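As you look at this complex, bear in mind that one protein chain is not there, while each of the others sits in place.
Our next item is subunit A:
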Amino acid sequence: MASNYTDRKFQGTYLFDGQMAKKGYGLNKMCYSFNDQIARDAFNADPEAYCEKFKLTEAQKEAIRNKDVIGLLREGGSIYYLAKFTGLLKLNMQDIGGLQTGMSTDEFKAMLERNGRGEV
């Protein structure tokens, strides 16, 4: 088992360290493959078979099926690679932000505006 990088924890934050990189290797490798249109087409044609090709765990497959970004992070996904999966679903960073925080995209954007103005 890979050891944790740090014992510091931040609420709602998943640090991508060796333990997560090991756990999420197949998942991230699949998402990295989405840089190629051929891979995106193959996933869209048969998502289950494509997940199988990269030996995703059941928990990872379930999170992919449910577009569960938090679940994918917990299962070792790195946001940089997950962004390629969510891009394939035509979701932008504010859509993903909403999904992760339980807000609508518009509510999430409004929170960004408040945070950006320094109101929080």
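Definition applied: contacts are C-beta pairs under 8 Å (C-beta built on N, C-alpha and C of every residue); 3 or more make two chains touch, one makes a residue touch a chain; residues count from 1.
Going forward, contacts and distances are computed from a predicted model.
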The chain that is not shown, which UniProt protein name from "cytochrome-c oxidase", "ABC-type quaternary amine transporter", "Two-component response regulator" or "Protocatechuate 3,4-dioxygenase subunit beta" does it carry? "Protocatechuate 3,4-dioxygenase subunit beta"
So one chain is hidden, and I want to know which residue out of A:35, A:66 or A:104 touches that hidden chain in the complete assembly. A:35
From the listed residues A:17, A:52 or A:106, report the one that touches the chain absent from this view. A:17
For the chain that got dropped from the picture, name the residues of subunit A it touches. 5-6, 8, 10-18, 21, 25, 28-29, 31-32, 34-37, 40, 69-70, 73, 78-84, 87-88, 92-94, 96-97, 100-101, 108, 111-113, 115-118
